[in-house]
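Every protein chain except one is present and positioned as in the full complex.
Take a look at chain A:
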Amino acid sequence: MRIRLLSTVAAVVGLTLGAVAGAASAADPIKVGAIISATGPASFLGDPEKKVLELYADRVNQAGGVAGRPVQLTVYDDGGAADKAASFTKRLIESDKVDVIVGGTTTAATMAAVPLVERGEVPFISLAGAVVIVEPVKKWVFKTPHTDRMAAEKVMDDLKKRGLTKLALVSEDSGFGKSGREQTLAVAKERGIELVADETYGAKDTDVTAQLTKIRNNAAAQAVLVFGLGQGPAVVTKNYRQLGITLPLYQSHGVASKEYIRLAGGAAEGVRLPAAGLVVASQLADSDPQKKVVVEFTKVYEEAFSSEVSTFAGHAYDGLMIALDAVKRAGGTDKAKLRDAIEQTKGYVGTGGIVTMSAKDHMGLSLDAFHMVEVKQGDWALVK
């Protein structure tokens, strides 16, 4: 009699515990880790990225999470230092045990994290620009922003349209700048553009007049391309106007943010750069499939933060959404299945363009996802 009572009690307790445990695993959070350069020279890329990740993780949770599971976001600030990025990645993989990592604001931070995510077998969606991140393709590494090679190609196409063939290059010593320089050299050869100058500057330099003077005195130059990100290119732009150089000035998408225009001030007038549709959301044709997504994102961002949207915010949004969409398709957070699901993203309409990835293409954007824009009266204007 007592044994039967005991076993019944045990069974009831066991079932209850099982039910509770079951309920807990149904609400098992999706652990998303992020390493962002919210401070430091890349802060105008990293700060909007951090804000967007936090905002959208919140919104998704308020709408019930993904398949009933809440999103648990862990964000670390690497301050723009690649070694810190590496140690934070280690922490995310080993002690926070995240399911997926979205981040790596700068190319340097991303490349520092790559060997760790490959070894730890955690899917990683990078927010940085250089093409080396996805070429050669690494099993666990993906990215959302357009590559520096695409930026170079877009700029050279625009040069050809204007009948210019001799380009002077000013590149930053950062990972993105160095990679951009290599890509520009390679693409120039393919497209028949001649590089007549190849100057470099430091990401934290406060004065670039020495390098620009050399370009000004170079009679062959017909246009100048600056490859850098964050505040360095703003200094270059100011010095450019100070020296009175009137050649067309191009920038890379590393400055596709209103912060660049604010820092460079009037000097940015007339500068052209390739940017995602997001920055000219209202100027896109209504038939453009991106228009709805970018207009919506712009509205949400500007309401939440009272500041203008930037492509970097968009890249973070795309990264998070692609990751969560893949969780849905993979039916869970099994890392291998999640990785496969990310690789199978097809026709995803994001702020950067329409994303279709494959085993050979871990970025999924084509050249027409880029639009050439020009700075007119302190705002972006689509160049038709």
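We take it that a residue touches a chain if its C-beta (ideal position, glycine included) is under 8 Å from a C-beta of that chain, and two chains touch if they have at least 3 such contacts; residues count from 1.
The working rule: contacts and distances are computed from a predicted model.
Choosing from "Transcriptional regulator, PadR family", "Branched-chain amino acid ABC transporter permease", "NADH-quinone oxidoreductase subunit A" or "Phenol hydroxylase subunit P4", the protein name stored in UniProt for the chain missing from the display reads "Branched-chain amino acid ABC transporter permease". Of the listed residues A:Val66, A:Val155, A:Ala267 or A:Leu365, the one in contact with the hidden chain in the full complex is A:Ala267. One of A:Asp173, A:Asp288 or A:Asp361 touches the chain omitted from the figure, and that residue is A:Asp173.
For the options A:Phe124, A:Tyr201 or A:Phe227, the residue in contact with the chain missing from this view is A:Tyr201.
Contact with the chain that does not appear here is found for just one residue of A:Arg69, A:Lys84 or A:Arg241, A:Arg241. By the touch criterion stated above, the residues of chain A touching the omitted chain are 38-40, 43-44, 47, 173, 199-202, 204-211, 213-214, 217, 231, 234-235, 238, 241-244, 259, 262-263, 265-267.
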